[in-house]
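With one protein chain withheld, the remaining protein chains of the complex are depicted in position.
Moving on to chain A:
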Amino acid sequence: MTSLLVIIVVVLLAVALWQLTKIFDLTQVGASSDDSQVASDNDNNIQGYIMFGFLAFIYIFTIYGLLKWGNLALHTPASEHGLLVDNLMNITWVLIFTVQVITQGLLYWFSFKNRGHKDRKALFFADSNKLEAIWSIIPSVVLACLILYGLYAWNNIMFVDKDEDVVEIELYAQQFKWTARYAGQDNVLGKANVRLIEGINTLGVDMSDPNAQDDIVVTELHIPKGKKVHFKMRSQDVLHSAYFPHFRAQMNCVPGMVTEFAFVPTYTTSEYRELPFMVEKVAHINKLRAEKSIDLVAKGGTALDPYTFDYLLLCNKICGASHYNMQMKVVVDTPEDYKKWLSEKTTLAQDIKAAAAAEKPAEGAAPTDTTAKVIDTVKTVVDTVKAAVAKVAMK
């Protein structure tokens, strides 16, 4: 940082110097001047051709991008409404590509075609109500269609029907991890507030609320295929955003309020892994990882684990230094597997009782603090190791 300071000081000094030397300007009266730095016909010609070349560059780069990187984009949506979203997206893309190709083509073609020459005279063409009308009305009509489709989709996605049979799950965000709370048998989440955080009740669930008695707290999210899952999001500290890219779902988590988002998963994790595009993607990633591992091993490091696909929940709102590593694994089960998985979990009430029993002299919040600290230390160690490994990998 001090060197940055030095640089800035140097720059400021340079400015001061420059201002000083400006004293000697304004002595140009009578000095010779010419138009050698104004574009000549020769320049116009060359630049006109380059304009045309640049149009070719844009087109080729676009095609190259589509071929080379097109398959990086998220593929088959894993949720019901995702189909609607992707459909609208595809329509919009067709429109965008068409307009892009035409307008850039005209722009650079006209530039090339009308490159200046001293014998040319430009056409005095100042306005045309007809043309103006055409390019106000056409975009209006097209946009009106997009807006209608968009609003239809949006209302379908965002408004959760209160009477529907949904699975209620709370997503709880904190720097830098996710926790989920299931509503249990009654399918009603107990009340909660950060002021009630105590011991292993890290979500601040109000244990005096009857609805809270059967709530279940977990750190890996399982959801059933084909059922509407209604997420209620909370945050305990700063803004976070619950981003499920494969499900086309995202909602911010805001301290002091509960936000919501609902979707119906349509592929179990294992089904999604089997989709041809995913098989190909994973194979490609594993090839890259294998190449990297060879380097790593050569440098005395350990090889990277092969990758298997899992749905993820990412944090997508800047939330602090480790924002880049705030994730949770999401598993879509068949309804039967889901039931089974859930039934094996203990409720928060049971956990609290067990913890109290294990630790006779109750000490309030102290134990969690220490566990949190231990976890943090472990995390930092892991991070450092990872960093070192990655560094080695990059030769």
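Here are a few things to note about the model shown:
Rule of thumb we're sticking to: contacts are C-beta pairs under 8 Å (C-beta built on N, C-alpha and C of every residue); 3 or more make two chains touch, one makes a residue touch a chain; residues count from 1.
Simple rule for what comes next: contacts and distances are computed from a predicted model.
UniProt records the chain missing from this view under the protein name "Cbb3-type cytochrome c oxidase subunit I", selected from "Cbb3-type cytochrome c oxidase subunit I", "Acetolactate synthase small subunit", "ABC transporter permease" or "Lipooligosaccharide transport system ATP-binding protein". The residue touching the chain not shown here, chosen from A:Ile157, A:Leu171, A:Val330 or A:Ala349, is A:Ile157.
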